[in-house]
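Below you'll find the structure, written out as structure tokens, and then a few comments.
All protein chains but one are shown at their positions in the complex.
Now for chain A:
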Amino acid sequence: MLNKIYDWVDERLDITPIWRDIADHEVPEHVNPAHHFSAFVYCFGGLTFFVTVIQILSGMFLTMYYVPDIENAWESVYYLQNEVAFGEIVRGMHHWGASLVIVMMFLHTLRVFFTGSYKKPRELNWMVGVLIFAVMLGLGFTGYLLPWDMKALFATKVGIEIAASVPLLGGAIKTLLAGDEHIIGAQTLTRFFAIHVFFLPAALFALLAAHFIMIRRQGISGPL
């Protein structure tokens, strides 16, 4: 049945080369854990992506109930966690995934470092990777405020004070992040929500695309 549908479309649109070009490539022996078990370190990039997919999916579902408003944010998180079926699981995926994605990304970075894969011609992809790292930390920082509990509030106060300690520009950065010169409140929450859910994910998609296109062009770096 599925085969027939595929053949019907393929006959008209010749879609096979499209996915072959993306999916069909050899896994070199030195990155295949079936050959050398230690090659499992090459899995961390894929695992980072896998957790990122979970973050994006669970985040999209959370926004069905979450409201970025200081009166209701905490209540809506409480409601979605305790009153909605599987709320604890879906919030749990996003909550724990946020930490796991950083761990995976860090292990992936270590692998790239110790295999020397950042060397010519892959310098650009290392730089893109550093930007992805920054965007991920940004997602973690902005997301942490959203439940609007005491922990979230004070973590954000501290984070914004750190940003404010930048010489000369500090004050402006603080106001830009918080949406107000003095108050960490209504405008901070809406900004952080917008950054968390629209701006940083958009930047992340662009960077991931660049990351993967470069990998396809250059291939995996050779064995040690």
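The rule we apply is simple: contacts are C-beta pairs under 8 Å (C-beta built on N, C-alpha and C of every residue); 3 or more make two chains touch, one makes a residue touch a chain; residues count from 1.
Here is the rule we use: contacts and distances are computed from a predicted model.
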Chain excluded from display, named as in UniProt, from "ABC transporter ATP-binding protein", "Acyl carrier protein", "Menaquinol:cytochrome c reductase iron-sulfur subunit" or "Glutamate/aspartate import permease protein GltK": "Menaquinol:cytochrome c reductase iron-sulfur subunit"
Sole touch to the unshown chain from A:Tyr65, A:Phe106, A:Tyr144 or A:Phe199: residue A:Tyr65
The one of A:Tyr6, A:Phe86 or A:Phe198 in touch with the missing chain is A:Phe86
Looking beyond the chains shown, say which of A:Asp10, A:Glu75 or A:Glu161 touches the absent one. A:Glu75
Footprint left on chain A by the chain that the document does not show: 54, 57-58, 61, 64-65, 72, 75-76, 78-80, 83-87, 89-90, 93
